[in-house]
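One protein chain is absent from this view; the other protein chains keep their places.
After this line comes chain A, so read on.
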Amino acid sequence: MVSLAHDISTVPGVEIAVKDVSHRFDLEGAPLPVLDRVNFTAQRGEFVALLGPSGCGKSTLLRLVAGLEPPTQGGITANGEPIAGPDPSRVVVFQDPTLFPWRNVRDNVALGLEAQGLLKLRGARVEETLLLVGLEDFAKAFPHQLSGGMAQRVALARALVNDPDLLILDEPLGKLDSLTRLSMQGEIVNLWRRAGFTVLLVTHDIEEALLMATRVIVFSERPASIKADIAIDKPYPRHRDDPDLVARRREILGLLGLDASW
């Protein structure tokens, strides 16, 4: 399946439109609503953070955008084309790196190209991408030999090697220690600014959203609906002590009902 995004590859990124999407799970016959009439459009090259309490359904929204599941109601389009299934132009980095333990780092990164039969044609991209995430010396290491941060870097490289139009990040830094987390936040922003793809980042870390995204969408408790859509019009690199960002953080905490803390 070739999406429209591939055809107009001169302009990086993709426009993702989520229209009136509701979704529910069937748990033993009892329907569990997780998304309630969600509407938003991510412009080409935008970095959108989806912020909300944990378990509110934001990750489900990402699975729908990735095409892993169809929404119960409503529709999602990529550059106007409905999303009918997964496509390597929209890749996901999950909270767990989920590297294949039987493949070394290089072969894990090459996974997408191999699956699409492009390994012969674009194999050099594997080495380039390893260099990009600083893992060129670990190409032959196996996943069980890597630290959590390194493994997540490999997962990032495995996504980027496909030159995606949309990078879907599902709390990718959630399980890392705080130092690794800070440095990878900066790295991801740099990669995005260089390549120009669209980013959807799910997080429950307000600071992370404010430091990285051009736009923060705040979700309610499950079933998730949009509470606020806030543009963060600030140059990079941003600083956490920036008074504007501090004000925004207080505002978002208030939206989440947590203004008493901090």
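The rule we apply is simple: a contact is a pair of C-beta atoms (placed from the backbone, for glycine too) under 8 Å apart; a residue touches a chain by one contact, two chains touch by 3 or more; residues count from 1.
As a convention for this text, contacts and distances are computed from a predicted model.
As stated in its UniProt record, the chain not included in the shown complex is "ABC transporter permease subunit", which appears among "Aerotolerance regulator N-terminal domain-containing protein", "Proteasome subunit beta", "Carboxyltransferase domain-containing protein" or "ABC transporter permease subunit".
Residue A:P88 is the one among A:P88, A:P172 or A:P223 that touches the chain not shown.
Within the full complex, the residue among A:Q116, A:S147 or A:S183 touching the omitted chain is A:Q116. Of the options A:H144, A:R194 or A:H239, the residue whose C-beta touches the omitted chain is A:H144. Checked against the hidden chain, the listed residues A:F25, A:F100 or A:Y236 yield one contact partner: A:F100. By the touch definition given at the top, chain A reaches the unshown chain through residues 63, 66-68, 86-88, 90-92, 94, 96, 98, 100-104, 111-112, 114-116, 142, 144, 158, 162.
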